[in-house]
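Worksheet for the structure shown next.
In this view, the complex is presented without one of its protein chains, the others remaining in place.
A, B, C and D are the chain letters, set down in written order, and residue numbers restart from 1 in every chain.
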Amino acid sequence: MLSVEGVSADYGKSRVLESIDLTIDPGESVTLLGRNGVGKTTLLRTIVGLHPAAAGKIAFAGENVTRSPAYLRARKGIGYVPQGRGIFPHLTVSENLRLGAAAARQGPIPDHVYDLFPVLSRLSQRKGGVLSGGEQQQLAIARAMVSQPRLLILDEPTEGIQPSIVQQIEETLREIRGRLKVAILLVEQYLDFAWSIADRFYVMRRGRIVEQGSPRDSDPTGIHHLLGV
Amino acid sequence: MTSPLLSVENITVSFDGFNALDGISLQLMPTSIRVLIGPNGAGKSTLLDAIIGHVRPSSGRVVFKGRDITHMEEYRIVRDGICRKFQAPGVLESLTVMDNLNLAARRRRECWRSFSRGVAGGTYEQAERVLKLIDLAGKRNLPAGQLSHGEKQWLEIGMVVASDAELLLLDEPAAGMSHGESEQTAALIRELSSQHSFLVIDHDMAFVDQLDAPVSVMHMGRMLKEGTLKEIRNDPQIAAIYLGRDKEASVA
Amino acid sequence: MGHAAIIAGQAFNGVSVASILLLTALGLALSFGVMNVINMAHGEMLMVGGYLAYVASRIAHGPMAFLLALLLSFLGATLLGALLELTVIQRLYGRPLDTLLATWGVSLILQQGARSLFGAIGVEVVAPRWLNGSFAVHSGAFAGLSLPYVRIFIVALTAVVLVSLMLFIARTRWGLYLRAVHQDREMAQALGVNTRWVDLAVFAVGTGVAGLAGAALALIAPVTPTVGQNYVVYAFLVVIVGGMGSLLGTALAALSIGLITAGAQMFTSVSLADVLLLVLVIVFIQFRPQGIVFKRSRVMKEA
Amino acid sequence: MKKRLELSFDAAMLAALALAPFYLSSYHLSLLGRFLALAILSLGISLIWGWGGILSLGQGVFWGLGAYVLAMHLKLTGLAPGDIPDFMMWSGLDHLPGWWRLFQSPLPALVGAIAIPAAVAAGLAWLVFDRRVRGVYFALITQALALAFSTLLISEQAYTGGFNGLTDFTTIFGRVIIDPGFQRGIYWITLATLALCFLGCRWILNASFGKVLLAIRDGESRVRFLGYNPAAYKTVAFALAGALAGLSGALYILHVGVISPAMVGVVPSIEMVIAVAVGGRASLPGVILGTLLVNFGKDWISSAMPEVWQLAMGLLFILVVTVLPQGLAGIPGAAARLFRPRRKRQEPEAPRREMRKGAAMAAQEKD
Partner (left out) sequence: MRSLLNRYVKLAVLCLCGLGVCGASSAQNGTVKVGVLHSLSGTMAISEVTVKNATLLAIDQVNASGGVLGKKIVPVIEDGASDPAIFSQKAQKLIQQDRVVTVFGGWTSASRKAMLPVFERFHSLLWYPVQFEGNECSSNIMYSGAQPNQQILPALDWAFEKGKKRIFLLGSDYVFPRTANLILKKHIVQGGGTVVGEEYVPLGGTDFSSIITKIEIAKPDAVFSTLNGDSNVSFFKQLAAAGITQARMPVMSFSIAEQEAKSMGPSLVNGSFAAWNYFQSLNNPDNKKFIAAYKSKYGKDAVLDDPMVHGYVDVLIWAAAVKKAGSFDPNAVRKAATELGWTDSPMGQVKFADNQSLYQTAYVGQLQPDGQFKVLWQSKGALRPEPYDALAFPGKRCVVK
């Protein structure tokens, strides 16, 4: 589904990603771990197309998208939920959702989106900017799902969210992966959650992938060590 | 009993009707360290913003050295003795490493005193000292824009230290550092705390532990609890909202 | 002519001056708000619109020919704007001050081009017959008031353009894209909005509207190679006062500037009224540096 | 060794310019003189734009203030006692306005030609920068200022000479202008002033002031959080640039003998900036060269092919900005890069990000 081969990226003049290799199979759920500032967000942005790759190759669904602009990657089926949620503050909830649908050249908003997030139908005429953090996060995920992506990329979706909502989001992601068969690439610091949802994980440190494996045959304490705790 | 260096009194900051800070209070004594933890979005950075005048609270006040600085201009607050390191490294890219430090170390920040060519007494030595401290002596004449991310992080800590302010606000100083580096940073902060006060934000519990200082937990714009790291860890309420989801912390 | 008639007449004059300013400033406000591009050649789009109206009036005749001229001006300026975006502006995103200089170069070239094509002497567009004359009040408090049809037409045209643009932005899919790009360019892109197209369209439509302004201006003034220069500086002031990328703010700013100018001109000379206007703008930014309409939000705060 | 080489180049260059009166034709000497005077203005633009990141499209105002103040003095010195300047007479004035008398003696005129533009620049800059209005907004406000200034000069004909401006000076500081020896003297004075200003600018920029200015260009807000007040530094820089502009204007009219609103408005103000951009906005020798080249080029092209001049100028703007943002001074660096292995070029997305940032901070700055 997604293959990242030897991708490097620079920020200004300093290199923040160094020859990253990463793959995700269709329907698979992969977690990217690592401390703050190791380049996880930059890697996601590079995959989505918001940050240029200085070297290497990114392929999605068998197509080389390394040089494709972000909007084309979105239309090919990459859904993105950024850190900080990226809600358009002056657009209403339904406009935020319509944007997800329209931009990816899909028709009306599919019903299952409201099924996933019932709270949104009640809020549909509110401005994005006035929603609570949890509501915004749900909207961000829903908006990404409207375009019916084949890969959903989430950057710390539980950051700053109340525990009760975190639980809802967890359940929703399980459903997205389980019932809707959408592949997931998740950056998460909440290890329990990450562990429970991941088929495989990668660990990053200082711009490199330093470890990968599956939660089933890895020892969490070893991972903790890698995370620099 | 000395009076507090910094006293944040009942501060509220709101954006678009959403309260990023909701009646926060905090006191900091001279030559002490305080650690702020809490989930992202809890309002920690906003608290630092409010202290240094970057955002203006809608109510409450900030008192520094007995003086109300709530509505003071940012640069005056800094001259008064508060310096801050931002989360994203904010080094001055076209200046050299040494010039970055020199600017931070300068005492004479008024415009009319900036035309002398020589560096004012002590500034240069201070900058030299910090340059060694942050281990960038080899790159002193390199434009800061050419440093790596980690080096920029170091340089920015260096700039804050060089400013010799009485109160240093550090927003995630150890982010992006290796284990050893963050240990070094913690040691540096502890050492400097004999002369300065620190307000430190970090997520890394190991780092927090090394700082060996009282911890305040923020959540949803409020102060949840203050205490030692140990007390915090054992607090069931905090475990539920914060540590509970961060297994690594309890393991460490 | 009574006082009421004079005041009403001057107010109308202010509105009609504001109309042309607004048509000119709309495109600037859009491209500045959405793309952070300052187009110094915007005034030349006015000029191009005027010359196209002239050409159209030479080709087509009859009562509706002027409407054709408006259409041609709009389309021609739109195309030219698109060309400009593709060749120059596109290379300069993220460097607003540099766009300012480069587009100044473009404006020099366009001026010289017009001079070579049409000569240094201005050309004239004759208003269609149905716009001759004026709406006159003969009795009552407003006796003596006379509103030229040409100016009424310009005000109406501006109102139509403003309302259609607002509806377009509020109601259509493209408008939604535009608002999204304005608020968070990256996120819009990540959701599949082709921001290249949005930029191109915004810029081209903005210049197209300036083309319309040029055609409208041609009804009351000659078209010369430098006609745009007179208007563009004031249009920039409108954008500054109006606030970034807000159509409503731009409209209010244009209206205020038009009315202030018209009012000041009654008491002092035209030149001093211009100087007074600048002083007022500088005073204004002391109180509202962000302009009349400014959306403050957390997202923008953190950006 | 290298230092000595550079020094000898400096000396050779200065000597070449100083000896210009002996080998240049009188016409070219007078051109060189007025362009050297303009180069002083360019140094100021480099100071605010190249170093401080402040683009002003209104430098003609400060230049013009300097020129007008000295012109007023020159106009007065040529008068018989009790007489008033010709234009006042035909504008209906019958006595000299009081404020004209200020510039009757040379010293106040010289001081005024520098201090008045500096003060006006400082006042404007403080009003605007203190409100954290900057970037494009500032550029546009200064452009409006240039327009208003020339409009005002024209409309106050009785006091300013109106559209004609001030001209027809006979003596300067007791010397007759027509005297060829005087011409050389003015040339040398201009050259010496330029050299002094160049050294002064270099000194200021090497001092902390220059560092802070550069730092402000990099991150205004970061500098504020180091305890510096960017508005104060920018205001001082802008006032310095204003003073240099005034000095330049005053020297310029000694060469040209005329100042008029057409020389201070929107278009000349932008041309001043372009000369700096061509030379390389952040390089002091570069901007001097740029000023000389653009102005000699203008003189040459507009003689050879008047119709082409605007086209050439327009193309030059576009090319310099898109292809050579560092101007002529960037050529050696660009050439050096050609021969060095280099990293992949940044993709267009990277500047886009800055752009969004730019949009958000346009009026009110953010971090």
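Note that in this section a contact is a pair of C-beta atoms (placed from the backbone, for glycine too) under 8 Å apart; a residue touches a chain by one contact, two chains touch by 3 or more.
Just so we're clear, the structure is a prediction, and the values are computed from it rather than from any experiment.
Counting contacts over the entire complex, the absent chain touches C, D.
Shown as candidates are D:102, D:207 or D:258; the residue that touches the absent chain is D:258. Contact with the chain not shown here comes from a single listed residue; of D:185, D:285 or D:325, that residue is D:285. Of the candidate positions D:91, D:104 or D:221, contact with the hidden chain is made by D:91. Annotation: of D:100, D:126 or D:296, D:296 touches the absent chain (contact as defined above).
Seen from chain C, the chain kept out of the figure touches residues 1, 6, 9-10, 13, 16-17, 112, 115, 120-124, 126-127, 132-134, 136, 144, 146, 148-151, 217, 219-222, 224, 226-227, 230, 262, 265-266, 269-271, 274.
Chain D residues in contact with the hidden partner, per the touch definition given at the top, are 2, 5-6, 9-10, 12-13, 16-17, 20, 23-32, 34, 86-87, 89-92, 151, 154-155, 157, 162-165, 167-169, 177-178, 256-260, 262-263, 268, 283, 285-286, 288-289, 292-293, 296, 299, 302-303, 306-307, 309-310, 328-329, 331-333, 336.
Definition applied: only the chains that are shown with their structure count from here on.
When chain centres are set by their Cα atoms, the one at the greatest distance from chain B is C. Averaging Cα coordinates per chain places chain A and chain B 30 Å apart.
Rounded to whole angstrom units, the spacing between the C-alpha centres of chain A and chain D is 52.
Centroids of chain B and chain D (each the mean of its C-alpha atoms) stand 43 Å apart. Along chain C, residues 184, 186, 195, 297-298, 300-302 each make contact with two or more other chains.
Looking at chain D, residues 353 sit in touch with two or more other chains. Remark: chain C residues 32-36, 38, 88, 91-98, 100-102, 104-109, 111-112, 115-116, 182, 184-186, 195, 229, 233, 236-237, 239-240, 243-245, 269, 271-272, 274-275, 277-279, 281-282, 285-286, 289-291, 294, 300-303 touch chain D in the complex.
Contacts from chain C toward chain A in the complex involve residues 173, 176-177, 179-180, 183-184, 186-196, 295, 297-300, 302. Contact residues of chain A toward chain C in the complex are 48-50, 69-71, 74-75, 80, 82, 84, 86-91, 95, 98-100, 102-105, 129, 143-144, 147.
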